[in-house]
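Supplied in C-alpha cells, the structure appears directly below.
With one protein chain withheld, the remaining protein chains of the complex are depicted in position.
Now for subunit A:
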Amino acid sequence: MKPKGQNMFYFLILLPALLLFTVFFIIPVVQSLSLSFTDAYGMRPNYKFIGLENYITAFKDRSFMDTISATLKFTITAVVLGNVISLILALLLDTKIRAKSFLRSIFFIPNVMSLLVVGYVWSFVYSNALPDLFEALHLPASWQASILGNPDIVIYALAVTAVWNVAGYYMIIYLAALQGISDDLIEAAKIDGARTKDILFKIKLPLISPIIVMCLILSTAAHIKIFELPFTMTSGGPAGSSMTMVLKIYNTAFSANQTGLATAQSTIFFLLIAGITLILTRLMKSREEKL
C-alpha cells in the first residue's frame, strides 16, 4: 500500500489534466445529454424538459433508422477492405522488395490529407475522371453512368475513398508488428519445411492477431463517425442512401435547427459506438487469453 502523501502527490499531478478533461469533455457531455431531454431549438434562448419525446421521435423517424443501416454498411466495408488492403501492403513491404521506403511514403501520403480535401478530390475522380476513362475505353454506356448517383453503390464508393485515405496508416501499424516477429522463428519454420503459405497463416498472422484486432477496433471507431465524405461528395444522397448518422445529426441540428432532437440522436449514436467497441474489446481480450 502506498503512503498517503505519495497518493496525494499523484493526485496533484493528475489534477490539471483531470480539470481540463472535466471542463472540455465531462461537462459538455452532461450538458448535451441534458439537452436531449428538452425541446431546445436553434437560437431560441429558452427551452423546457420534455422527457423521452426526442428519443421516441428519433426511433420513429424512418430516415434516422435508415442512417444506421447506411453507416453500418459503410463501416463494415471500410473496416474489412481497409484492413485487408493494409495487411497486404504491409506483407509486401515486409519482403526484400526494392524501394521499400519510397513505397511506404507513397502509401502513407493519402493519410496526411484532410478528409474534406479527399472528398473533393474523389468527387472529381468519380464524376469526371472515371466516366471519361470509361468513355475512352469504349465501355458500355451503363458503365459511364454516375457512380455517386447510383443509390445502390454510392455508400460503397464512399467506403473505397475512405480506404484509400487510411490504408497507409494501418499498413504502418501492421508493418511494425510484422517486423517485430523474430527472424529466427521464420528461419526455424523454413528448416522444418514450412512453405510461404504456412509461414503466413500459421506463424505471422497468429502472432500479429492482437494487432489485427486492435486495428479493427481503431478503424471501426474512426469509420463509424464518418461525416466529411458524404458531406462533400453526396450531401447524403441520392435518395438518402449515403446519409450517415453523423451527417443526419448535423442536418437535424443545423438545417432543421432541432437541437434537442439532434442531441438525442447523438446519444443514440454514442451508445451504438460504445456497444460495438465493447464487443470488439471483449473479442480482443478473449483472443489474447487464448494466445
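We take it that a contact is a pair of C-beta atoms (placed from the backbone, for glycine too) under 8 Å apart; a residue touches a chain by one contact, two chains touch by 3 or more; residues count from 1.
Keep in mind that, in the parts below, contacts and distances are computed from a predicted model.
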Choosing from "Sulfonate transport system permease protein", "SGNH/GDSL hydrolase family protein", "Extracellular solute-binding protein" or "DNA2/NAM7 helicase-like C-terminal domain-containing protein", the absent chain's UniProt record names it "Extracellular solute-binding protein"
Missing-chain contact, candidates A:S123, A:S209 or A:T277, resolves to A:S123
Residue-wise, where is subunit A in contact with the chain that is not depicted?
39, 41-46, 48, 57, 62-63, 123, 126-128, 131, 141, 144-146, 148-151, 234-241, 243, 251-252, 254-258
